[in-house]
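Only one protein chain is missing from this complex, and each of the others stays in its spot.
Chain naming follows the written order as A, B, C and D, and within any one chain the residues start at number 1.
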Amino acid sequence: MSNTRQADASSRWRAPVVLFLIVILFVLEGTTRNALFSGSWNSALAILNMGLISAVMALGVNMQWGYAGLFNAGIVGFLALGALGPALVATAPVPGAWAAGGPRILAALIVGLGTLALAVQAWRRVPRLRGLAVTLVLVLGFFAYRWLFDPAVAAIEANNAASAGNIGGLGWPVLLSWPVGALFAAAAAWGVGKVALGLRSDYLAIATLGIGEIIVAVMRNEEWLSRGVKNMSGIPRPVPYELDLQADPGFVAWAASWGTDPATASGIWVKLLYAGLFGAVLLALILLAELALKSPWGRMMRAIRDNETAASAMGKNVTGRHLQIFVIGSAVIGLGGAMMVTLDGLLSPGSFNPLRYTFLIWVMVIVGGSGNNWGAVLGAVLIWFLWIKAEVWGPAFMHLVTVALPEGALRSHLIDGAPHMRFIAMGVVLLLVLRFAPRGLVPEK
Amino acid sequence: MIQVHDLHRHFGGFRAVDGASVTIETGSITGLIGPNGAGKSTLFNVIAGVLKPTSGRVVMDGEDITGLAPHQLFHKGLLRTFQLAHEFSSMTVRENLMMVPGAQTGETLVNAWLKRGRIREEERALRKKADEVLEFLTISHVADEKAGNLSGGQKKLLELGRTMMVDAKIVFLDEVGAGVNRTLLGTIGDAIVRLNKERGYTFCVIEHDMDFIGRLCDPVIVMAAGKVLAQGSASSIMQNEAVIEAYLGTGLKNKVAAEEAVERVTGESHGAQPGLGDEAGAFDGEKG
Amino acid sequence: MDILNALVALLNFVVIPAAAYGAQLALGALGVTLIYGILRFSNFAHGDTMALGTAFVILVTWGLQALGVSLGPLPTALLALPVGIALTSLVVLGTDRGIYRFYRRKKSEPIILVMASVGVMFIMNGVTRLVIGVDEIRFDDGARFLFSVQQFKAWSGLTEGLSLRVSQALTLVITALACWALFRFLARSKAGKAMRAYADNEDLALLSGIEPERVVRLTWIIATALAVTAGTLYGLDKSFKAFNYFQILLPIFAASIVGGLGNPLGAVAGGFIVAFSEVAVTYPWKKVAGYLGYQSDGLLQLLSTEYKFAVSFVILIVVLLFRPTGLFRGKSY
Amino acid sequence: MAQPYLSATDMRGGYGKADILNGCTLTVDKGQIAVIVGPNGAGKSTAMKAVFGMLNLRDGAVTLGGEDITGLSPQERVRKGMGFVPQTHNIFPTMTVEENLQMGAYIREDDYRDTIAQVYELFPAVADKRRQNAGELSGGQRQQVAVGRALMTRPSLLMLDEPTAGVSPIVMDELFDRIIEVARTGISILMVEQNARQALEIADIGYVLVQGANRYTDSGKALMADPEVRRTFLGG
Partner (left out) sequence: EEIKLGISVGLTGPLESIAPGIQKGAELAMKQVGESGKLLGGATIAPVVADSTCVDAAAAVAAVERLVTADKVKGIVGGMCSGETIASLEKVGVPNGVVMISPSATSPALSTIDDKGFFFRTSPSDARQGEVMADSVLEKGIKSVAVTYTNNDYGKGLADSFATAYKAKGGTVTMVAAHDDGKADYSAEVAALAAAGGDALVVAGYADQGGSGVIQGALDTGAFETFVLPDGMVNEKLAEKFGTQLDTSFGQNPSAEGEGHDKFVALAKEAGFDGTSAYSGESYDAAALIMLAMEAAKTSDPKVWKDKVMDVANAPGEKIYPGDLPKALELLAAGKDIDYVGATAVELLEPGESAGVYRMVDFKGGKLNVVGYR
């Protein structure tokens, strides 16, 4: 007994210690200039902001994996759907796009969804020849859908193809688009969950991985939606532009009173505003998540994660709960996606690749400590910091190593290869963390 | 009352349950015995919704419950234990019990955020109840241990304990006795009888311990090769030639046990189980 | 109607390329599935093991070529392959010793091992690039074609051509041999059974006198041999490029899952399913239909090639819906 | 007195936290049957694991045939002639019944087909399922496979953790008869049993374990005769 309590006591200190460590790293990055740190608050805050967004995504993944044991390897897909939120809600409308084919596309989408619903009904209701019935419904629906869809798409994409060619946004405030992004992701998660949640562990992982790839493929190739691989830039900001601040005499004076030049000050100020926004969202999410986890609901989720057969025999609706947490977790990931494109000011579906957006988030969750919200969040910020700094640390390390080498082919070969130290550095750090904290930095109790 | 009509469950070509028809009367403690592989657990699993039947129907109090999911059956008052213990291994023993009751306020997400006070009260009551159950099963000293770390027998007890957390209509026990200390099993038997008498639970019990069956169960159903071989009172079953050949065997020790059991069953009525208090108290020394 | 031409067109563009690609995936998936089955985690470093091994093979090949050694019409890389396997095995056994064994001893959850393999992946990824660079490397020598399109056309007199590259033929033959040997080994040999026993129940394997570390070593060596072979064949058939070997990891995982994780037969089937679904579903049937007497203006293409990867995943998901642990009922931990 | 074949003396230790075994001593002579009984959670299985080297002992020594084996790993003990059937997880679920038995004979170099035949003779129900995966068997059938696997080793010391749990009476009889037979060939048996009355009936020596320590030690018959033991541990 006493031992157990001791373990609890030590783990109570884990989170603050890790937090402290992270703060130190960021302060060093902000203040110290040497081979390892850049000594720029702008750089430190830029890393922090993306770290906070990663933390939101990690929180979403942690809900699915840590609470319920659902292995979602399609993070990139849900994130991409969330990213669609700002693109469709907050950007300015494209003149002529809606008139060119908007209603027709809506009709097509409704027909498409209707077809799927009908097919499901046919599968459930038709007693004999149901395979045939379902196929018939699907084929007919598909043709109706394409008949509606194709001309509309062609018309929209032809509308000012060079700089638009997409359906455009609604021009609403960008903050409003965040929940919309979360909703997109949630809706997709509901559909995915209905289909795939019967699968176990790695099978679910690969199914969701596939779904993620499919979503991204659609985003890349459906130009009418968000310009596909041509990217969508100029997504509005919830914070002022640096140039406007620099042009504002009041701000310049204020910056001068702090002893900084306006460019640096405006960068820092904007980043601080972002950090405040993201931090607030993150804290609200953590609060809700912690309350839920510590309640009977959380206990039920843990029971389901431990043993589904028994949980279901004890009256817990395993499928229902799985769907619930999958949808909620995906919505959080989607929210993170919406926040990310808002921060980037850019939607670039060509860059949504699973290594960066799925596996890196997973690394964050596991390194942080799955099942523990604080663990996931701290792990996210830390790993993101390392991911960025490995770009500098890897080559720096390589230079250190090669200093001793004689001038020659080997040395120049190694120096040429220095950028690849980025991955080696990341790998080494990951392995070290896992070695010394195999259950994560802040493990679940 | 549970009625099973001509139930089949096949695995590939193998007929694990091959046309069994069984009735479990409300208020009874029905025993289910039979050789290893007779299809008893499979029958349980079909009734409890874990396996889908190949054909046949299960009716509970006039309602067709074939193919309902386990959690739906739970809310209809049908509980079961598993032959191979299914604990929630990374949760504490107490939590294992506290999670059982259905319709807890705090199991809804919105309530978990908003109705903190009410949840706290419910939790207090649940905790008390769980501690009582643990006390009864003589495992209160491991209440805060992770269930995965329990000994084989303790897991079986926990399995049973979960069924005691709620008011069930009918409880299916799949070999609760295997691996459980015989003295404690006696106590458990008493508890089953008490729940049956006082709270009107119906039980259906699979067991290979003939003492236990003989002491508790009436009627006893014997399965073999997926079919019902015999049915009747414990004493009649134990003297049934076919049952002896297929199941009980003629081994001396079991004969002795069976005869003892028959004596006891015929000699005493169900209700008058002696020494309930004494036996429960016998473990005081072991606790803590 | 011109059934012969239709058939040849289909063979040339769909069947042969997909079969070769499928065989490469199958070899890769076999390694993944073995490690999953016996060591119980999805090894993300498998793609980079393939890359590193192929890099070694290339270096040795260069050495052999410099010495003037060749295999005639066959690529010299085949001679270098055993050396590559040996070198890579040493590296991989080193990672096991230094990294995985620790978690195995602690009986960590599979996900921790998966994450450790991600770390190994990062490191191998960098090391491969340091060793051999990021450029595309061709290292196939010897004859390129068993028969080429022109040869086939001259021989058959058909309008459609058919070609079979040496690398494709090699891939198919070696895959078949490797599968046969592996299945026999697992099903018949004592060591193979010990591996399966260890996979099933580690503690009990111990109680039967099986030396667990030996089983683990054996598993790594076999998986590495498969990986390096797959990587070399893939490199011979396409070309070597470090980045592509990470990209091939996803289809390899898809293949091992659709067949059923931990099931070697499933891995092979999965490899071919993924490869054929990629090629066949996006194939425009216009030409073939034309030979069969149906002229069409449209391409008769179900889906455009942009969605080929998506298609193979759709097929995978559909398979999993009806068989939740893959076609051949794999494991799930 | 000559040293017994197996002697595990004064074992102390547990799973990291508090000790489970508090000075537990077990000895078995050649050809003897020793039975351990006790309440659930007393540490019986833990004691078995300790004897087999699957637990780090803080204190105590294990000797087999006079040789100190305290420091040996489980697989080394198997080679020294020890066989063990754990209480749970005692089969290879995705291997066939036949393969399970073959794995039991893993360290044997001789022809073991006879032994397989003997096991099938002992457990006919299992013989019918020899090509089926052991994971698909019923609870009692699994138990029979598990015991069969241990018999395949031809051990000189056979350790069984609740071999009869979930086994039907007729098979239990067979099993006990067989265990007596095995013991007569000079093999020592150490087993944990909850079907305690039947087990003590055939036991040369019985241990009652409570809280990781020996509470009573006596011949099987004597323990059966002790009313206190009978009431508290053997179910009346």
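Everything that follows uses one rule, which is that a residue touches a chain if its C-beta (ideal position, glycine included) is under 8 Å from a C-beta of that chain, and two chains touch if they have at least 3 such contacts.
Model, not experiment: these values are computed from the prediction.
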Mind giving the shown chains that are in contact with the missing chain? A, C
Out of A:Met50, A:Leu70 or A:Ala255, the sole contact with the unshown chain comes from A:Met50
Would you mind spotting which of A:Leu28, A:Leu138, A:Ala263 or A:Leu291 touches the chain that isn't drawn? A:Ala263
Give me the chain A residues in contact with the hidden chain, please. 33, 38-43, 46-47, 50, 161-163, 220-221, 227-234, 241-243, 246, 263-264, 266-267, 270, 340, 343-346, 348, 350-351, 353, 356, 387-388, 391-392, 416, 419-420, 422-423
If the missing chain were put back, which residues of chain C would it touch? 9, 12-14, 17-18, 21, 24-25, 129, 134-136, 138, 145, 148-150, 161, 163, 165, 234, 238-239, 241, 243-244, 247-248, 251, 275, 278-279, 282-288, 299, 301, 304-306, 308-309
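Basically, only the chains that are shown with their structure count from here on.
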Let me check something: if the centre of a chain is the mean of its CA atoms, which chain is farthest from chain C? B
Whole-Å distance, chain A centre to chain C centre, using C-alpha means? 31
Suppose each chain is reduced to the average of its Cα coordinates; what separation in Å results between chain B and chain C? 50
How many angstrom lie between the CA centroids of chain A and chain B, rounded to a whole number? 47
Where in chain C do residues touch at least two different other chains? none
I need the residues of chain A touching at least two other chains; which ones are they? 1, 4
List of chain C residues in touch with chain D within their complex: 190, 193-194, 196-197, 199-201, 203-212, 331
Chain C partner contacts - residues on chain A that touch it in the complex: 65, 71, 195-196, 198-203, 205-207, 209-211, 213-214, 217-218, 220-221, 354-355, 359, 362-363, 366-367, 370, 394, 414, 416-417, 420-424, 426-428, 430-431, 434-435, 438-439
Complex contact set, residues of chain D against chain C: 52, 54, 74-75, 78-79, 83-84, 86, 89-95, 99, 102-104, 106-107, 149, 153
